[in-house]
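Of the protein chains in this complex, all but one are displayed in their positions.
Take a look at chain A:
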Amino acid sequence: MRGATTTQAPPAGRDTTAGVPRRRGVELALLFGAVVVCLLGYTAVGLATGGAVPPDARSYAAGLGGIALLTHLAVRLRAPYADPLLLPIAVLLNGLGLVLIYRLDQATPGERAAPTQLVWSTLGVALFLLVVVCLRDHRVLSRYAYVCGLAALILLIVPIFFPALNGARIWVRFAGYSFQPGEFAKLLLAVFFAAYLAAGGHALAHSGRRLWFLRLPPGRVLAPVVAIWLVSVGVLVLEQDLGTSILFFGLFVVMLYAATGRIGWIVLGALLATAGAVAVARLEPRVNGRVQDWLHPLAGTEAGGAGPGQLAQSLFAFAAGGKLGTGLGEGHSALIGFAVKSDYILATAGEELGLAGLAALFVLYALLVAAGFRAALALRDQFGRLLAVGLASILALQVFVIAGGVTGLIPLTGMAMPFLAKGGSSVVTNWVIVALLVRLSDRARADAVPRT
């Protein structure tokens, strides 16, 4: 997945003051393209659903263009060597997400979600700017590893004291806005894991007793990590949110593997995950239902059935899209009903943009993740490398779990499609993730510059 790009500096370029092309011009051009694509999408939705260009198309364009310019300026000034793909992909995905949510708003009058999503996106961009401008060196973060771990724990515990929403106790409601602290927690946990493993990775890899082909690290090294993991998973089981708990566990295993290079961790993790999944599927009727849905998505549509379930409706939507899609605003993914703008947002993309659009989205996510891994490979400090791997893995796992879920590849677990899905906490967190990746890739590519 590592592209043929420039971790090794080519000798000359247009922008060669430091020996490595900065590629800010490419970024600006891509940003322009991203804004144009989103604006066209927004207009297409208006034309298809209302027969007219949406009245606020101009302010939408101005807003998105402003965001693009502002973030670009911040990157140009403060992270000039950053990977030029990161920011345009984030803007494009966020803009497309807004288009899709706005499109679904047309089908569900009375439940407007796009304005709120816009507020959250703005907040996310603000945090992006804050991180890019204020965080000059990512290594500062490793000093706050334990603070991050503690904060993650607190964020995970807080929602227990708030009422459950749709069966999951993961929400905090405040002043009309609700958000999921768990979304921020995964970011903090990535920082904590990275710092902790960077410091103790060697011990994990090369000490301790051997058990069969696994080499178990000594308890004093492993205990805090396992404790954090146990607590977070325990809290999540209490909060009835399988998706986030799978994400945390996956993140933990991936970072452990990255740090130690021992395939044994992956095997152990997979075994534990399988055991856990089987146990939960047996004990938890909700999860069991999800597995049954996955095995027989069309069961409800047969004679005597309860009608098509959400997954069946989602598959109908994807199938209706076919190769080229129905066109924005011309599909009927609103039939999915509940969670069509959040968990199932990809079905709208699949129906209205078709396989072509869906493949494009997958490629965008793949590029985003690849940028993270590329930074990880080029960075020289352990903490930075692990953090980049962690952040890229958060995105990759999320995309795979939810996209695989709504297309019937794996049992469905509720999770937000990064940047696309409705959900304030998610979009804010994703902007911070991209900001950190910008910072990390800037350092990675700047380090490749021969210092004088």
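Everything below uses one rule, namely that a residue touches a chain if its C-beta (ideal position, glycine included) is under 8 Å from a C-beta of that chain, and two chains touch if they have at least 3 such contacts; residues count from 1.
Note that in this section contacts and distances are computed from a predicted model.
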| item | value |
| --- | --- |
| Name of the absent chain as recorded in UniProt (options "Succinate dehydrogenase", "Phosphonate transport system permease protein", "Penicillin-binding protein 2" or "Heterotetrameric sarcosine oxidase delta subunit") | "Penicillin-binding protein 2" |
| Contact with the hidden chain (one of A:L189, A:V340 or A:L358) | A:L358 |
| Among A:L96, A:V389, A:L412 or A:L437, residue touching the chain not depicted | A:V389 |
| Omitted-chain contact residue, chosen from A:Y60, A:Y81, A:F128 or A:F316 | A:F316 |
| Candidate in contact with the missing chain, chosen from A:A199, A:A339, A:A366 or A:A448 | A:A366 |
| Residue of A:L28, A:L335, A:L412 or A:L440 touching the missing chain in the full complex | A:L335 |
| Residue numbers in chain A that touch the chain omitted from display | 1-2, 201, 254, 257-261, 298, 300-301, 305, 307-308, 312, 315-316, 318-323, 326-327, 330, 332, 335, 350, 354-355, 358-359, 362-363, 365-366, 369-370, 373, 376-377, 382, 385-386, 389, 392-393, 396, 399-400, 403-404, 407-409 |
